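Taking it in order: structure first as structure tokens, then the write-up.
Only one protein chain is missing; all other protein chains are in place.
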Amino acid sequence: MNIPSSITTLLLGIGLTLVSLWYGQNHGLMPVAASEGATHIDSLFNAMMTISTGLFIIVQGVIVYCAIKFRRKPGELGDGAAIEGNVPLEILWTAIPAAIVLWISIYSFEIYNEMGGFDPSADGMHAMHGMPAGKGSAMAATMDMGDVPKGSPRISALGVGASPANQGKAAAVNVNVLGLQYAWIFTYPEINITSGELHVPVGKEVQLNMNAQDVIHAVWIPQLRLKQDVIPGTETQLRFTTNKVGTYPLRCAELCGGYHGSMVTQMIVHTPEEYDTWIASQQQSAQAQAEIVKQTIAMNPANLSPAKYLAPYANEMGVKPEMVEHLHHQGMEMGGSIASVIK
Amino acid sequence: MTAELLIPNQTSEDDVVIHHRTWKDYFTFSTDHKVIGIQYFVTGFIFYIIGGLLAEGIRTELATPDADLVDPSTYNSMFTMHGTIMIFLWIVPAGTGAFANYLLPLMIGARDMAFPKLNAVAFWIIPPTGLLLILSFFLGPAQAGWTSYPPLSLLTGKVGEGIWIVTLLLLGTSSILGGINFFTTILKMRIPSMSMMQMPLFCWAMLATSMLMLIATPVLAGALILLSFDLIAGTAFFNPVGGGEPVVYQHMFWFYSHPAVYIMVLPFFGVISEVIPVHCRKPIFGYAAIAYSSMVISFLGLIVWAHHMFTSGTPPWLRMFFMITTMVIAVPTGIKIFGWLATMWGGKINLNTPMLFAMGFISTFVIGGITGVMLAAVPFDIHVHDTYFVVAHLHYVLFGGSVFGIYTGIYHWFPKVTGRHIDETWGKIHFVLTYVGFNVTFLPMHVLGLQGMPRRIAMYAPEFQGLNQVCTYGSYVLAISTVPFLVNAIYCAYKGKPAGSNPWNALTLDWQTTSPPEIENFEVLPVLKTGPYDYGDSEEEEKELTAV
Partner (left out) sequence: MQGSVSDQTQINIESASESHDSHGHHEHPDFRIFGLIVFLVAEGMIFLGLFIAYLAFRSMAPEWPPAGTPKLELMLPGINTVILLGSSLVIHQADTAIKKNDVKGLQLWFGLTALMGIIFLGGQLYEYSHLEFGLRTNLFASTFYVLTGFHGLHVTVGVLLILSVLWRSMKGEHYGTNNHFGVEAAEIYWHFVDVIWVILFILLYLL
């Protein structure tokens, strides 16, 4: 057992690198990636996991090694060596982490650009002044969302915009998203559909134009690795292109009240044919819906309990009837806004 | 220098200095920094127990996916209280209040703090304020989280929200008064022979901390003043109904609350820098680098706040700016961690409880640090912001960092404060339970967050149940781990083995007086003849030793 220490170090270094590289790729911690953007973010995460694994093993390894090797044996006298520092070593462990975080920053920057984070139309500096209905009236803003002219570029908003390849073009599918305690309402202005679930065609670029009615919510679709706060009075947006058919959860990720945890719905990624079928079926039932709305409005909602009033919509919004009952005090505003969205 | 941990004097029961203080003194408006330090710690620990019980409630609720233990809005007030209590009534008072008050004057050879009366005022704000906060739990408590974002905070639990604001304003005042005291004491009250570069590193850490307390805390006060107008007077600073900007609140809040995490952890960087050289019998590795890195961290800490708002209404250039500044903070933090590791390397490590907790600190804090860098990467943070990944991260730094740091300090200075040894066996049991319980509770939360579980939810998707149950069991271990500590500490404070004035043979001035220190700390003011960490055998001594 007389291996020179430089060789031991070398072997340990190689082993460490291999383990880190392997774990960085095979941690299996992320859910399915359903878009190219998600895959990009995963590669960033994997890179960070690789570095982290290495650092983790080094630090924990040194601690354990010290605890064993340098432990004071019973009866042992004396101190450790009087070493007060070592400037080259200190420079090294300042420079290496600095280089690493710089590299991660640059990599993140690139991925962020790929995702569409720098889409100029998604630059908030313009957005803040651009709210059509103005602040103070989330309701009004909501109502306006229905009438955005088809195809015209939307007013810019904060969030994630188009990836560089798609910049300047309108998204294939535009969806207006309204968050309210505790449900999501998705309106498709181009095809006049309102739904409690998000349906999108695979491979097409989708843009969510988001607003909140009461408090701050956040749209989170883990399989797309995308999240954006939905802020009353300030419009935000998300833009993405899915690449895997499937049904994925869409959760509220910003504390918004008691039932925040149940503010969950689904994003269903369809094949193009399925998507068309879905549109057709929705448009049919929209007719029937319009009838109900007329009736309901004729009935004067003020005379009904919120639960009763909302019952016809509860199903398709993905709201459980008990929850509607719970909404009680918010019932009136909510009813109002739904009527206006549906109008 | 010898390593045999001899107890040079004061070894018999009779030699334990008669306590100058009776228990009654701890209920008075005492201006003695040592009394105040202990008052802070005990008060903080009581609130820690309350906050911990709330955490157990939270974890028990989360053992099942449905909201079946408590009503969801009660759940929200539980984590609101838990977070607020843990931060403002436990970590901040324990770190800055208890440790800094007790140790700073001793370490720099002063007889008290610069402004003893102010010090007592700062402490006595805390107990009634804490009680007020707990009272609010029975009057319709705040439900908007410890971040209290409007408009939600303006709509739910309004009575509690009002009390919450008042509480935070008072605790902030206490913190600012403390900051004035620490800053002045460190700069002005050192014995003449101690230059800045001869201060123990804990003093450097507290200098950095006190600057943050003075600069950041007032901005929180500003935010809370505006929030209280929105809540009570019906203005609309942060309420979009009426033209306000909720995002401005977030900026002001985080301008304080990011530095607040350094207020909570920097003192313990200091504690670790004190403890490791003593028990490894080696000089601290890179004194100047560790000292300056505290100052750099405190400066950088002021310009990273919007990393909490990457998914909020934050324009791209701001996201990138704050990503880079946040990444940069990893560098000075790394300098400290590597410095500690290098101090251990080649030492003669005495693996006693304080040292174990110090190693536990490095081991867990580094995980929190790594996830911190990950969270700074904007594209990744967009995925995990406001999820259990963040809950895991913040506990790795606040529990794995601050709470481990507190225990390190308690075991290390117990003989100084009480004049007696705390039992080692029970201390080690406490360490093992805490370390294991902590990791079992919080490690799985990383996975939960990555997989799709948001934070602050009372009901979650059934697929997350398995890992959540692991967390819950872990949290029970954590709860139990507190028992051996409490029993051990209370018993040994009265019945422990007498420790003598300097059982660790430490060189900093806090150890160069009796244990417990007499009322004005030093019989005669000391003069520095050695640096704070001049441990270690020189070559000749080494030879001499081997010859023996």
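Chains: A and B, in written order; residue numbering restarts at 1 for each.
Basically, a residue touches a chain if its C-beta (ideal position, glycine included) is under 8 Å from a C-beta of that chain, and two chains touch if they have at least 3 such contacts.
Note that the structure is predicted; figures quoted are calculated from it, not measured.
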item: Hidden-chain contact residue, picked from the options B:Gln198, B:Thr235, B:Asn350 or B:Gln465; value: B:Thr235
item: Chain not shown: contacting residue from B:Val248, B:Ile324, B:Leu351 or B:Ala493; value: B:Val248
item: Given B:Thr80, B:Thr371 or B:Asn505, the one touching the chain that is not displayed; value: B:Asn505
item: Touch residues of chain B, complete complex, unshown partner; value: 1-2, 4, 6, 8, 110-112, 114-115, 118, 176, 179-181, 183-184, 188-189, 191-193, 214-219, 221-223, 225-226, 229, 233-237, 242-245, 248, 251-252, 255, 502, 505, 507, 509, 512-513, 520, 522-530, 544-545, 548
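By our rule, only the chains that are shown with their structure count from here on.
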item: Where chain A and chain B are represented by their mean Cα positions, the distance between them in whole Å; value: 32
item: For the chain A and chain B complex, residues of the former touching the latter; value: 29-31, 40-41, 44-45, 48, 52, 55-56, 59-60, 62-63, 66-67, 70-72, 75-86, 89-90, 93-94, 97-98, 101-102, 104-105, 107-109, 111-112, 115, 117-118, 122-125, 135-138, 158, 160, 214-216, 218, 220, 222, 225-229, 231-234, 236, 249, 251-262, 264
item: Touch list for chain B against partner chain A, complex; value: 1-4, 67, 71-73, 75-76, 143-145, 149, 151-152, 155-156, 236, 240-247, 280-289, 311-317, 319-320, 323-324, 327-328, 330-331, 334-335, 337-339, 341-342, 344-351, 359, 362-363, 366-367, 370, 373-374, 377-380, 382-383, 385-387, 446-447, 450-452, 454, 456-461, 533-538, 541-542, 545, 548
